[in-house]
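The other protein chains are all here in position, but one chain of the complex has been omitted.
Labels for the chains are A and B, by order of writing; each one numbers its residues from 1.
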Amino acid sequence: MSETGSKAIVTVPAVAVIDEVRDEIEDVKTFYFSFEDPAVGASFRVRSGQFIMCTVFGAGEFAVSLPFSPESDRPHLSVRQVGKVTRALHDLRPGDKIGVRGPFGNGFPFEEIKGKNVIYVAGGIGLIPLRSSIVHVLQHRKDFGRILLIYGSKTAKELMYRYMIDEWKKTEGFETYFTIDNPEPGWDDRVGFVHTLIAPASVPVKDTVAFVCGPPLMFNAVIGELGKAGLKDEAIVSTLERHMKCGIGKCQHCAIGRTLVCTDGPVYTYRQIKTLGEQI
Amino acid sequence: MHILPKADLRRLTGALAERYALYGPVCHEVSGEVIFDLVDDPSRIDLDIPIPYNPPKGVVFPQAERIMSFSYDRASKAAAIEPEALAAPKALVGLRSCDLNGLLCLDRFMLGQEYVDEVFLEHRKKMFIVSNTCVHPFPQCFCVCTDSGPAAVEGFDLDLTDIGGEYLVLTGSAKGEELVRGLGLAAAPAAKAALRAKAVEASVALFDAQAKDNKAWISRAVNRLTTGFIPHEVWEYIGDQCFECGACAFVCPSCSCFNIEDAAEGEGRSCRTRAWDSCSFEGYARMAGDHNPRKAVEDRRNKRFFCKLSFSQSRKYLRPGCVGCGRCVRVCPGDIGLPNVVTAIRRESTKQVPHE
Partner (left out) sequence: MIYKTGICNFCGTGCGHLMKVGDGAVKGVFASPDHPVGAGRLCVRGWHIHELLTTSERITRARVRKDGALRDVPLDEALALAADRLAAFPPEAVAFRASPRASNEDNYLLGKLARAVFGTNNIDLASDAGQGHTVGVLLESGGLPAALASVADLREAGFILALGIDITRQNPILGSELHKAARRGARLVTLSGRRTQIAKLSGTHLQNRPGSMRIVLAAMAKVLLEEGLVDRASTGERTVGFDGFARALDGLDMGRVAGLTGLDLEAVRETARALAGSEAAVAVFASGISGLDRETIAMAHNLFLLAGKAGRKGSGLLAATGICNIAGSWDMGATPRFLPGYVKAGDAAAADRFGKLWSARLNGKPGRTVEELLTSSPPTLKALLVAEHDEGLVRHPEALAALDLVVYVGAYDNPFARFAHIVLPAATYAEADGTYTNTERRIQLNRKKVEPGPDILPAWRIWTALAAKRGVIWPYKTSSDVMKEIAAAVPAYSAVTYEELEKGFGLQWPCDERRPKGCPHPGELPGRLSFAAVPDRFTAPAPTGDHPFLLTAGTDNTFWHTNVIMKKTHIPRREYNALLLLYPQGLVEISAEDAARIGARDKRPVRVVSASGSMRVAAKVSTDVRPGTAYVPYFIGDMITGFLDAHGSLLEGGEESVVPVRIEKV
């Protein structure tokens, strides 16, 4: 049982207020929220890499990562509108209310990786779930070796959190590598798929952990490159997304082979992913 | 053990009906079909009729169930969330061993993992269970091959075994004992009490005639599945025949996949319903952006049969999820059903390993 699991809001959502809405990239907005009942807020403790189930009244509930750092950030969600519920969420304004259950899932390793080099590789909105870990690690800069962010998307305007990345860059020794798929006016950084940056970044291998998140094609290409560079499967960590309905290991929508993403995951090492026995 | 004359079954069910909503096997009032249903008249419950077509799981895990109400007034921003108050305590009478085992599978899964499913727990917690030993198997049965019958071992409050003219009554809980006392049932003399084991033995012997072949192969299939030695062609063969109706999951006493949907009800009110689902559906695992990890129908089929023969149940509890009730055979438009899957596995595997 995970330490936070037992304190999670399991069945009946708690009401939360949207304090602020921020437009990120096209179709993606960030929603800052706080709990209506401050007592709930006080006991709502998360681990980076966990997720919640978010209810939009009248529309439904969906799984969403918690991109904020467990320590100092304001609670928020970054959501892309893809369907019924996420569209309804995008219609909400500051002051509107939502329901929140969770936090659920195992979360990213933190204590376990202290002292290591950390590589973050993200594609598109794959940066959302990695954000909490990035912020957390940067907050504890001195506990880690090299910290790299390798990030790409189809076009420049699909790069998430650029204003924040600019902030993060102020942390000493935070290395960033950016790319977009095709050349664009006004873009003077690299062009090409994300995995092509692994070699140029001359990523560390020894005492290193890599966090990878993005669409399946990108994921597979990146894993290939990291492997070539010499990273072991167990040093590569990812967070999986699945169709998910309950978040507590009952509805079985998120089953992959022997594992349930909601309770066993969403964070897995690549070594674990390989033994799931199904396509990911 | 105690004795309940058959004619007195009515006293037992009557006593339960006073305290519980009473469910049991009945012949349908119009069509005569054998189903497991809520009864108003306790004498309708018939313990001699075959195993009901629908699994009793519907009582604790309804096909569609409203679990929560919401109201949200966008103008005033007032939000309220109310879990549905749940129903009266229930008595399930005449559960056959496979179905009781199915219920126990659900218990382990819904209550015994990291989180407790609170909705299921509400249904389950105030429940009285009377099981019924199968003194002879029905044609579709193979519980002996899945270690789930023909007699109940645990999980009942009372257990009845027909020894001709009377039932042997085994108590399994304090609630059960209290009821036996209340009814003033006579204790069974040792000679009679021994008849339960005899009846079970005789019943098991009858299985030999009908459950040879594919069914006896189940434990080996479980092995093969767990060690991952199933050729892809087996799943393809099964997938080609699947009509994607979901029935095998719906009728299975141990299947518990569900879906959750919210629906608007007007004036800011909405409700959350959870309903039976099946991992054989294409939309089950479909995700945004055209990414469906389990698109091919054979991938999805294998999920369910994997699950029944190896995964969630057996991984933690060393027993297959299948309890041998045979229901998924009868409802399948594709003529699949678990025993046929086992046959297919056996055929392919013996082809591969001729000396097995």
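Heads up, the rule we're going with is that contacts are C-beta pairs under 8 Å (C-beta built on N, C-alpha and C of every residue); 3 or more make two chains touch, one makes a residue touch a chain.
Bear in mind that the values here come from a model prediction, so they are computed numbers and not experimental data.
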item: Partner chains on view for the chain not depicted; value: B
item: Absent-chain contact - pick from B:Tyr167, B:Trp217, B:Phe250 or B:Phe305; value: B:Phe250
item: Candidate in contact with the missing chain, chosen from B:Pro42, B:Gly58, B:Pro150 or B:Gly324; value: B:Gly58
item: Residue touching the undisplayed chain, where the options are B:Met1, B:Val39 or B:Cys252; value: B:Val39
item: Chain B residues touching the omitted chain (full complex); value: 26, 28-35, 37-40, 53-54, 58, 62-64, 240-241, 243-247, 250, 259, 261, 263-266, 275, 277, 281-283, 286, 290, 330-335
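Following the convention adopted for this analysis, only the chains that are shown with their structure count from here on.
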item: Whole-Å separation of chain centres (CA-atom averages), chain A against chain B; value: 39
item: Contacting residues of chain B [partner chain A, same complex]; value: 68, 70-72, 74, 77, 79, 81, 83, 109-110, 113-120, 228, 256-262, 264, 268, 270, 272, 274, 277, 279, 284-289, 291, 293-294, 299, 303, 307, 311-312, 315
item: Residue ranges of chain A in contact with chain B within the complex; value: 1-2, 5, 8, 10-13, 15, 17, 36, 55, 57-61, 80, 82-83, 95-97, 99, 215-216, 241-243, 245-246, 248-258, 263, 277-280
